[in-house]
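Omission of a single protein chain aside, the complex is shown with its protein chains in their original locations.
The first chain written gets the first letter, and so on, giving A and B; residue counts start at 1 in each chain.
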Amino acid sequence: MLRIFIRRLLLGIATVAIVSGIIFAAVEALPGDACTAILQRDASGERLSNCRRELGLDRPAVTRYVEWASGAVRGDLGISAHNNKPIASLVGDRLKNTLLLAGCSLALGIPLALFLGVLTGLRRDRFSDLALSTIAIFAMTIPEFVTATVLIFVFSIWLGWVPGIVTASASAPLSAFFPGIALPVLVLTMVMTAHIMRTVRSSVIDVMSSDYVQMATLKGVPYWQIVFRHALPNALLPAINVIALTVGWLLGGVVVVEKVFNYPGLGHYMIDSISDRDLPVVQAIALIVAAAYVGVNLAADLLAMAFNPRLRTLKARSP
Amino acid sequence: MTGDVLIDVHNLSIGFTGRSGKLLPVLRNIDLGVRRGETVGIVGESGSGKSTLALAMMGYLKHGLRVISGQSLFGGHDLLAMPSRDLQRIRGGKIALIPQNSGQSLSPNLRIGAQLTESLALHGKVTSSSIPQRVTELLQQVRLPDPAAIAIRYPHELSGGQQQRVAIAMALAGDPEALLLDEPTTGLDVTTQAHILELLSDIAVRLNKTMVYVSHDLGAIARVCNRVVVMYAGEIVLDGDATTALTNPGHPYARGLLASIPRLGDTTLPMALEGRPPPPGGAGTGCSFVDRCVIAEAPCRAERPDLQPLIAGGRTRCRLPDRAESIPTKRHGKPVSASGSFGEPLVRLSNLAINYAQPSVFDQLLGRNPQGVPTVDRIDIDIRQGEVLGLVGESGSGKSTILKAIAGLVGPSAGEIAYGTFGALSATVEQRRPEQLRDIQLIFQNPDESLNPRHTIEQILAQPLQLYFGLSGDALRERSIDILERVRLGAHYLDRLPSQLSGGEKQRVAIARAFAAEPRLVLCDEVTSALDVSVQAAVLDLLDQLRRDSGTTYIFVSHDLAVVRALSDRVAVLYQGRLCEIGPAAAVYSRPCHPYTEALIGAVLEPDPGSRPVLMAEDIMELSPPAKGCPFQRRCHRKVGSICESTTPPQRDAGAGHVIHCHIPIDELTSAQTLSALGNAVRPHVQ
Partner (left out) sequence: MSAGLTAPVPMKARTSRLSAVIREMLSRPSGCIGLFLVIANVALALFSPFFAPFDFKAMNANAILAPPDSTHWLGTDQLGRDILTRTILGGRQAILVTAIATPLAVAWGGLLGIYLGLAGGRLDDILMRVVDAFLALPWILKMLLMIVTFGTGIGVLVPTLAFFYGIPVIRIARAATQNIVARDFVLAARARGHSRVSIMRRELFGNVLDALMVEGAMRWSWMLLAFTSLSFLGFGVSPPTPDWGLMIADSRNFMAIAPWQAFAPVIALSSLIIGINLTADALAKALGIDRAQTAVH
């Protein structure tokens, strides 16, 4: 099993490396660079080439990539072109805020999704299933900004229970974000729950119609014992992977939600950086998100192996 | 011995609602009583309703089925009307199921010990402190060596035979009065099957359990049961004691079924039972078998016959049981193979070895190429033009792998395949010449899988015709109809989709597709194994006819010894990818023969209540072939000594092209095998 773990780890690192290369190349391809962003209208002629020489932008791309990548590994993500501060601290604050948002959503959403998924799977095609499944589909595909707008109207303007936007700054302590964080968490939870619930439901349905559940029935095992002892342990395994995918999505795709609610997180920062053409920051954020995504998937694979005896004893196969 | 009635099915009809809204019956008016201590075999082919009946005896209906009328009583109470709490006590506690596919029926997340403990705890006939000991006892009772090791394993870590034994142990855990067995040996190797059946019949006798054994395999039923019930199109058509039912049945279907089973001692092909059973709801007004019956008369079509008693005991649903008894169960006439000499060797396998192990990505990166022991090794076989070579073996024997190599789907790792005038064939299909591809055709086991479900029959047949002959338009259609008629299907099949055809019809289309290319060599990979027994005979008949007409050479692979015997001129026996024996069919199936062949033949279950299989080879799971020496060294009951492990067995010549790969000399084998079960193979059958 250790071999499989090391293999997956190496694969994960390789993926992050490839992604960092793609990010770097993509940013390279963009018109303009850090100097044009700093100098703006003055970016031409000697001033431009001087700036470039100063920042080391006239060196070949591969060298700059290696420098950037090795710096990133050590925790140094470079300097923001916008305000000359080290990116690591800027990003650090906002990463913390996004993690708070993601954390609350996960804490709320995962248990809810598991519960609803099992419920709808066991009560397949009955009213509760049809109603919840339909709501889930809509929650998934209707854009977050639409859902956010509707929720702001209902809870903030009409009912006045919570504020509609977040006013705390990026470096504010975590407690400052409550209760403003309520609506953003609600939106994210809705979307995430919908995704996970559907997969769990499908898995539960498959397992409940399997041969071994039928056999357990024919052995005289009572219904709830079948559900908790035979069915759910096998049905919830695929949920681990979906949860991983969703967590990855959370870290990157919360962008719109953060913007709508003015939440000072990583996603909001990314949009602002792109608008400001602050390319070093864009690069850094993209890298963090990608690494987080890969890391979460790796953890999910390992968890799946830990819970599924079949994966453990099979010989390691070519991935 | 037999006592009061334990299971009583009264006028039971079960059905489902079809797409058009009509109620379609799967079981019709079943009246069946099973007494305590009886072992009843319920025989039927696919669509007969036997599994539905067995599950109904436990009060269980699959999703979508409902009771139309009747009851299924156990100990006097109707299980189909019982509340689930009471049912839970009865299922497992009073009547227990041994399922068909144990690998799928054991929960993958629980260890064996835990699953057995669950059964013991539920049907509470032991104190909780004595449960672990009882688990060990149960595993010993089903003859699993080292119960402690098995108990901590997960189901997927066990072999098929071991899983089946665990399922039997689980059924016995509740100490039930009755056991229901739903095709428990389907999918197991022949030798494993024999062991399991021996265990089951032993349990029936020793523990005095009532058994209901559902199967399509008459041989298995003959081994275990003392009473046989034959089902057709959802009805019971014959019910009687095993000896009469299996030697002289009083119903045309049962006779036809018996006649269509190939037997080891036969010299002719089995008799085919043409046609197919009516679908649910399609039985019409008269007897359900009337369209396929050779003695049918007008009143048979007019009204549905009831079960009536037979003079010799038992019941039958035939109006004319006396006339039924005159239907022959043996085919007379043409012997299996034309005794004419065969031509030049068409295919030469020289020192062929094939290896399935693929190097992993990391090994590729490091440039390593671990070989391990080859899956198939040291195969030297010549196949002459016009003959049928049977390849026989169990799972892991490599027989399908060899076919795939000849077809070019798998490349050999050593040795060569020489074909006709072409010399050595290239390893893969992509490298071969079009004439070679056309000349060698492959037919697969499962017709559901080998025909594209979205193509019409016309499109399916067009593929080889267009590819090899460039036909189109009218010429294409004419040739397609021509081929369809050769496989005894009419032109009206062209527009159909595979889903509208029966299993036998689909396999005929697959055969037609192969013959459309006009090949010299046809590779048959278990082509009858997925078919019902009665359909199997028709397909064998067809294959034989086709080869007589066109002089095609076959390599016929099967795990079923009797089927191979029926069709083949020469037979090669394989074990773990190595050749054990090769020679004319009659010679291989009699003594002297390789010890493995001896074990195989001994394990064959003939549908003859008098025969008993002889168990020889130990029932152990082989993970991979041994690196050196004889492939059968771990299980051979005639093992000589360490020479079997260290040295490749020499080829011993038994005359007339019969070669045995064994360390034991021929005369010793001949004398040692006199008293073995090989008697079965040469003993002529009672009419």
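Just so it is clear, contacts are C-beta pairs under 8 Å (C-beta built on N, C-alpha and C of every residue); 3 or more make two chains touch, one makes a residue touch a chain.
All values reported here derive from a predicted model rather than from experimental measurement.
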Full-assembly contacts of the left-out chain, visible side only, are chains A, B
Which one, A:I23, A:L55 or A:M215, makes contact with the chain that was left out?
A:I23
Candidate in contact with the missing chain, chosen from B:R111, B:R304, B:R479 or B:R496:
B:R496
Since one chain isn't shown, list which residues of subunit B touch it in the complete complex.
272, 274-276, 291, 361, 407-409, 429, 432, 434, 437-438, 441-442, 444-446, 449-455, 463-464, 467, 488-490, 492, 495-496, 500, 502, 505, 513, 517, 538, 541-542
Contacts from subunit A to the absent chain lie at residues 14-15, 18-19, 22-23, 26-27, 29-31, 137-138, 141-146, 149-150, 152-153, 157, 164, 195, 198-199, 201-203, 245-246, 248-249, 251-253, 255-256, 259-260, 267, 270-271, 274, 277, 282, 285-286, 289-290, 293-294
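Note that only the chains that are shown with their structure count from here on.
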Name, in rising order, each residue of subunit A that touches subunit B in their complex.
7, 209-212, 214-223, 229-230, 233-234, 308-310, 313, 316-319
Of all residues in subunit B, which touch subunit A in the complex?
55, 58, 60, 63, 84, 87-93, 96-97, 99, 101, 104-110, 118-119, 122-123, 154, 156-157, 170, 174, 358, 360-362
